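And then chain A:
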Amino acid sequence: MPFGRFWSSTIGKKVVMAVTGIVLVGYILAHVTANLLIFAGAAAIDAYAAKLRTLPLLLWGVRVVLLLSVVLHVVAAAQLAVRARAARPTSYRRFEPQASNATSRTMRWGGVALLLFLIYHILHFTTGQAHPAFVHLAPYHNVTTAFRVWWVAAIYIAAMVALAMHLYHGTWSMFQTLGIAHARVNVARRRLATIIAVLVPLGFVSVPIAVLVGLLR
Partner candidate 1 sequence: MTTLHLKLLVWRQAGPHAAGRFVRYDAPDLSPDMSFLEMLDVVNERLIAQGEEPIAFDHDCREGICGSCGLVINGVAHGPMRGTATCQLHLRSFRSGQEVVIEPWRAKAFPVVRDLIVDRGALDRIIAAGGYISARTGGVPDANAVLVPKDDADAAMDAAACIGCGACVAACPNASASLFAAAKIAHLGLMPQGQPERPERVLRMVTQMDMEGFGNCTNIGECQEACPKLISIDVIARMNRDFLRASMFGGEGRVTGGGEA
Partner candidate 2 sequence: MELRARIPSGPLADKWDRHRFEMKLVNPANKRRYTVLVVGSGLAGASAAASLAELGYQVRCFCFQDSPRRAHSIAAQGGINAAKNYQNDGDSIWRLFYDTIKGGDFRAREANVYRLAQISVDIIDQCVAQGVPFAREYSGYLANRSFGGAQVSRTFYARGQTGQQLLLGAYQALCKEIARGTVVMHPRTEMLDLILVDGRCRGIVTRNLVTGEVLAHVADAVVLATGGYGNVFYLSTNARGSNVTATYRAWKRGAAFGNPCFTQIHPTCIPVSGDYQSKLTLMSESLRNDGRVWVPRQAGDHRAPHEIPEPERDYYLERKYPSFGNLSPRDIASRAAKEVCDEGRGVGPGGRGVFLDFADAIARLGRETIEERYGNLFEMYQRITDENPYRVPMRIYPAVHYTMGGLWVDYNLMSTIPGLHVLGEANFSDHGANRLGASALMQGLADGYFIIPVTIGDYLATTRLEKITTDHPEVRGAMEAVERRTSRLLSVRGSRTVDSFHRELGSLLWDKCGMARTAGGLTEALRRIPEIRAEFWENVTVPGSDAHLNQALEKANRVADYLEFAELMCRDALHREESCGGHFREEHQTPDGEASRDDDRFAYVAAWEYAGDGAEPVLHREPLVFENVQLAQRSYK
């Protein structure tokens, strides 16, 4: 089947979302691990940042893959959302969800929020336009100065709550979309989704919280 036909089907788009989802989850796992280097001190994390600059092929390779993943993930989600909306032109006067939960029902708006956060985050810590005291290649400085401002820390913490919710349903859902579901694996994938959805955001928010309470200066 040509990719065009595959992409035009609802399942095809969902598969694209699942595969790009795996890429993005893989990336944030690496990202959160690297972030924790900050607890090893300014030298460690600044050296890590500097090291990355010496590997331009890897750096740009990852960036291109990530950008492509985000674009595909968002475009597919948007198209499916438009389609789903059209599939129910008249809504119910009363609708009582029986199975879904806050995480699965907020995937779309939560996703939009995460996208906006992502743009801010890049302008903030990667390119620096949104950072008043940005210093190139000095992540320790950038992070600690940023999070001393309470509302910047609050934005990050709120975004990580959104990320937790997105990951809780998304990680579980990926397997379903890719056809990995069976009584035997269903328990395991639920557990995996829970672990990722709890640990990853926890790892991320540990930094602004540590700055706020004065653990990182």
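Behind the choice of candidates: all candidates are chains of the complex that A comes from, given by their letters.
General observations
The rule we apply is simple: contacts are C-beta pairs under 8 Å (C-beta built on N, C-alpha and C of every residue); 3 or more make two chains touch, one makes a residue touch a chain; residues count from 1.
Computed from a prediction, not measured in an experiment: that's the story for all the values here.
Within this complex, the numbered candidate that touches chain A among 1 or 2 is 1.
The part of chain A that touches candidate 1 in the complex is made up of residues 1, 6, 8-15, 80, 83-84, 86-100, 104-105, 107, 169, 172-173, 175-183, 186.
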